[in-house]
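Shown below is the structure under consideration.
Missing here: one protein chain of the complex. Every other protein chain is in place.
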Amino acid sequence: MSNNPEIVKESSMVMQKEMIANNYDQLTSTAETGRKVVSTFVPGNLNELIMCFGLLNNLPEINAIQNGMRKKSGAMIMDAERSGHSEDVCTYVKSDIGQMSKGNVAPNGKPMPPPDLLLLSYTGCFTFMKWFELLRHEYGCETVMLQVPYTGAGEITDNMRDYVVKQLKEDVIPALERVSGVKFDIDLLRENLRRSAEAEDNLVWVLESAKNIRSPIDAYFGGVYYIGPIFTAFRGTQDAVDYYRVLRSEIETRLAEQKGPVTPEGDMQEEKYRLVVEGPPNWTSFRDFWKMFYDEGAVIVASTYTKVGGVYDQGFRHDPDRPLESLAEYCLGCYTNRNLPNRVNMLVDYVNEYQADGLLINSIKSCNSFSAGQLMMMQQVEKRTGKPAGFIETDLVDPRYFSAANVKNRLESYFQMIEQKRSKTEAA
Amino acid sequence: MKCYIGIDLGSTTTKAVIMDEHGEALGHGITNSRSNYDTASRVAKMEAVISTRFTLFRHRLERVPELKGDISGLLADLERSFRLELFLEQLEDLHQTCSKNVDTVPGIDSSEAVHEALEEIFRNLAKTLEELFAPGAERKSDFFRDLAGSVYMQVSEDVARQTGLSYDPLLNIYDKSIIEVENRPPSANLDEKFLAALDRVTREKRIDEKLLRKPIEDALKEEIEECYTVGTGYGRVRLPFPKENIRSEILCHGLGAHLMYPGTRTVLDIGGQDTKGIQVDENGIVANFQMNDRCAAGCGRYLGYIADEMNMGLHELGPMAMKSTRTVRINSTCTVFAGAELRDRLSLGEKREDIIAGLHRAIILRSMSILSRSGGVSDEFTFTGGVAKNEAAVKELRKLVEENYGDITINIDPDSIYTGALGAAEFAKRSGIEKPLH
Amino acid sequence: MATEDIIERCTGLYEDLDFTAARQWKDGAPDRKVIGYMPIYVPEEIIHAAGMMPLGVVGGGDQMEVIHGDAYYQSYICRIPRSTIELGVTGKLDFLDGMLFPSICDVIRNLSGMWQLIRPDMYVQYFDVPQNFEDGVGGEYYVRELEHLRDGLAALAGRSISDDDINQSIAVYNERRRLVREIYKLRAETPWMVPTSEVYLLMRAGLVIPVEEHIQIMKEYLAAAPGEDRPLRDACRVVISGSFCEQPPLNLIKSIEMSGCYIVDDDYMLGNRWLLNDVATDGNPLEMLSDAFLHHSADTAAKYCARKEDVGQYLLQSVKDNNAEGVIFAAASFCDPALLERPMLADRMSEHGVPHISFKYAENSGQMQPIREQAGTFADTLKLWS
Partner (left out) sequence: MTITAGIDVGTGAIKAVLFESEGDDNKWLARRNFRVRQRDPLKLARTAFEEVLEEAGIAEDDVHYTATTGDGESIPFATGHFYSMTTHARGAIYLEPDARSVLDIGALHGRAIKIDGRGKVLTYRMTSQCASGSGQFLENIARYLGIAQSEIGPLSLQADDPENVSSICAVLAETDVINMVSRGITAPNILRGIHLSMAGRLAKLLRVVKAEDGVVFLSGGLALDEGLLAALNDSMEKMNLKIEAKNHPDSMFAGAIGAAVWGSYRYHKLLEQGVLAKAS
């Protein structure tokens, strides 16, 4: 995570780095190993199932993030726009398509193999559907659709669950069998799910450690690292179990030592503001963006972005006893598959339970799934918590939409407003 | 005298307010935000000092029994004459700069003819400017650039036609020179100009010079001591100030509006390239705010583009829109395309004033959305920023506020453009009294 | 009635942001209910069978001033949800007894939640549709969703809705579908006789009046249109694609025609043509509706296309059937489905040598100059060089 030589790397960071490197190495050596690759999305990511077939899991969103953080996405997006993709649509898609046209080089510098199967888990985002149609347009490979109905009325109905399970049985599993040549073994799946649940327990503990005043973690900028393994190709692996065990013990130590969150410039000093953040971060200026917070003593104590690949802190666990049903429920329960009233409830609870000073929304141009309606959510959360909300706008991986001066101006005003309000409450 | 200064470095204009230790605003100054922010804040501050001097004159003159009752007129005359002195000096500077620049502008066949034309233009300019500063005359703007510029354009077009010179190089010379001139704050001694203005007024008005000279000289002797300065506004990061001397413009506008109207609960500020909706509590503390997003559509600059396009002064837009009888619906408030939209409409045969009225409504509609986003409009409602000077905008705003929020007191101060600077000055006073700057 | 009168009536309906016709219908009897729905498609038959009137809501167009709607949406989101919210917040939709938000994109999806937040007392449903087109999988899911919709509406109506009720409604809607097809066919054959600006208004009228009245209007139009004396102009034939949700301003449609293009097919207000054929009226109605949805429905970007080869075939077929010379991709700005799909469709057209251009619009676009410029150049090219 940190490239800063003065900072001692925590062992969880080293572990994660190795896991990721290892995964990219496996992906880019399929020519030698003959392993097959499935591409799929973070929300509704069926890693446990994919593992049952010995397939490798490639997540284009993660590639886009990697390219964003390495400041390569800008050129890729422009490439895609040049080839006729609209400037209005999600930049993850364009970054992915641009990466392809630039030789499809993985972040480890080696060429990425074309996928053998596109597993279109249509969960919580419309763009996913067209994204994989576009990839199919380019690769011409097999595509299997898993439609995850939106929980428009706020709950998972039997019809939804049955529909997802049925698609798993009749379409997804047969496709995975076909591509891999491996027969489906439900016991293997149960085994994977058990490991998922174990890792999930520790992840939830870590995220909730931010309830402490003087939080030992930043649940957004740090949080995106903590969710890495569980949201991607590692859920259900022993590596993930180990990672979360180590991570938890590190945070336990920080807590005991009364330390604040780690930042790229060392431990954070004073905790001046506690915020809940809604919306994904900006990746192209991730460090600069983060710095605008820790320089001012702002800690993010809870965020919804860390729930896109699964909402675990509200009680859901993968369940080895109901393997396919629990996979279905996992998909149905992902953050962006929840209706707006539910998202508002979650945010209100976060502000209250984590004793936050307010809600900050980072509205992402790319992502209608997150962004459409955020302003109404903001109003509702303000009304129900009485805490002030802030609003900034950036984009995921399009550097043209990160205006540092603009964001900084708003954040400063927001922090000063919290400060002013607080000094008034103290005076009263 | 201990003074506290607030500077609002806006995207279009830079404003300064000088406050004394009792919280009375003594003077304010404004200037175009120009290429150099340092110069802009220096000029704004100088203007505020000038305005403070006039306040001090007033204080002194009020104590002259013989003058009873006639101070305001007298001060206005003094100020007018003083401005003219300043302008004439700048005009002279501009003249010399233009002459100097003749040879650096391409496309000139005979520099001699151009020099001659310039002489003619500046003769005319001096005359027109003096007329503009005659008692009772109306001015389009108080900025040298605007006044000199529009006269220059007119005169040079005539001169170009008469002499057969081409118009573009003349304009280019102006464009080039005005920047240089603007970036040179008036050099000569201000006190001298005050006294020269005094002479002119006493001559014009046949007032006994002796009555005035002493109080004015006394006022000029009073020291204006800069104790603490706070900067705000768009360009605040460029101010040569330490961080603790900088406040966000949201807080400053909130506080400034509260100082002007203590009952304020909602503030709308429309500046050059941002529009802010601010909710404040009974102490002027900001409870919530929203700004326009990254798109600068529908902000004050929009009106600037329109005025340029129509070859009018900003001052004239409002009155023209007030003449409208039916409003044309304008949907795009993109500043850049404002001109195109305008031409589009004109070519469809719509009337100018109706289009302009539509444009005003479009701006206000957009700020209504920002207000709605920030939590609506509560009583009392204060409208600040440059656009608050525009009567047509104000009219639309009143209408829409009433339609959407009912009966609400709407405050608009003639000096509302200084709201941010006033807030900043108050912050300066608070900080300065706590811990004076060394 | 002459077409002019018919179109005048339709224009009146189009401009009426208070939905007076629907309000009047509702006031006609004490227990009448009106259910709003958004693009693209809901099975109106079920609403009709409940004795209710479906009301199509497609935003506020270019005549509405949007204040609160803009407060709820960032600048990078299309217009239709903001003007729809404005309609809601300003009370123009207060007479509705329910709102349906069909699955089309994330914006409408999230709007369903916003509606629940601003109208907690109302019957608000997100109406999901299958993207899996197998009878046993997507079909089964869909039938159960239809049952859920039927039961919800029945509860709202305070009476049950029988299969017979629905079958009868299907018959009514079959007739509407036939007439719509006929008008489209007539326009494709003689576009100078049936300008698109008129067809558009006729179709728009169907959103806001009872279906029986719409049927009547269309019949009258079909009777009157051939009697009009309208000269054939030197224009080219184009298909419009990508305008299935947010609607362009009428001026835009007129500008396209004025700059020398005859529109011979389009996807404006596709809801009334979504099911391509008659739906059987003698079986289990929900299964029949499902069958029509899965196997005989129109195509748009909001639908998943299971096979690579099939992408764009629907549009290509329309170009062929209607003898079109080119395709204009006209999508709403920030419309994810349409804009994501467009490169694939454009490739398909190029493969088959169909010329195409593309531009974006908003329901309140005011500047037609760029549109005329593009459509005009397209028409110039097709004309000067063919």
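Per-chain numbering from 1; labels A, B and C assigned in written order.
Definition applied: contacts are C-beta pairs under 8 Å (C-beta built on N, C-alpha and C of every residue); 3 or more make two chains touch, one makes a residue touch a chain.
No experiment lies behind these values; they were computed from the predicted model shown.
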Neighbours of the unshown chain, displayed set only, are A, B, C
Touch with the missing chain holds, among B:Ala296, B:Ile355, B:Met368 or B:Leu400, for B:Ala296
Touch assignment to the omitted chain, from B:Ser110, B:Asn311, B:Ser378 or B:Thr409, lands on B:Asn311
Subunit A positions in touch with the non-displayed chain are 78, 81-84, 87, 400, 403
Missing-chain contacts on subunit B, rising order, are 11, 33-38, 105-107, 168-169, 172, 175-180, 234-235, 238, 273, 294-296, 299, 301, 308-311, 334-337, 339-340, 343, 347
Had the left-out chain been drawn, it would touch subunit C at residues 259, 357, 369-370, 372-374, 376-377, 379-381, 384-385
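Rule of thumb we're sticking to: only the chains that are shown with their structure count from here on.
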So, in whole Å, the Cα centroid of subunit A is separated from that of subunit C by 36
Chain-centre distance (mean CA atoms) for subunit B and subunit C, in whole Å, is 51
Residue numbers in subunit B touching two or more further chains are 293-294, 373
Subunit C residues touching 2+ other chains are 71-72, 74
In the complex, subunit A touches subunit B at residues 375, 379, 382, 388-389, 391, 393, 401, 403, 405-406, 409-410, 412-413, 416-417, 420-421, 424
Note: in the complex, subunit C contacts subunit A through residues 71-74, 76-77, 81, 101, 103, 105-107, 109-114, 116-118, 125-128, 130-132, 134, 136-138, 140-141, 144-145, 148, 301-302, 304-306, 308, 311, 333-337, 339-344, 346-347, 360
Subunit C partner, complex, touching residues on subunit A are 83-86, 88-90, 93, 120, 122, 125-127, 129-131, 133-134, 136-137, 140, 143, 145, 147, 149-150, 152-153, 157, 159, 162-163, 166-167, 170-171, 339-341, 343-344, 363, 365, 368-369, 371-376, 380, 393
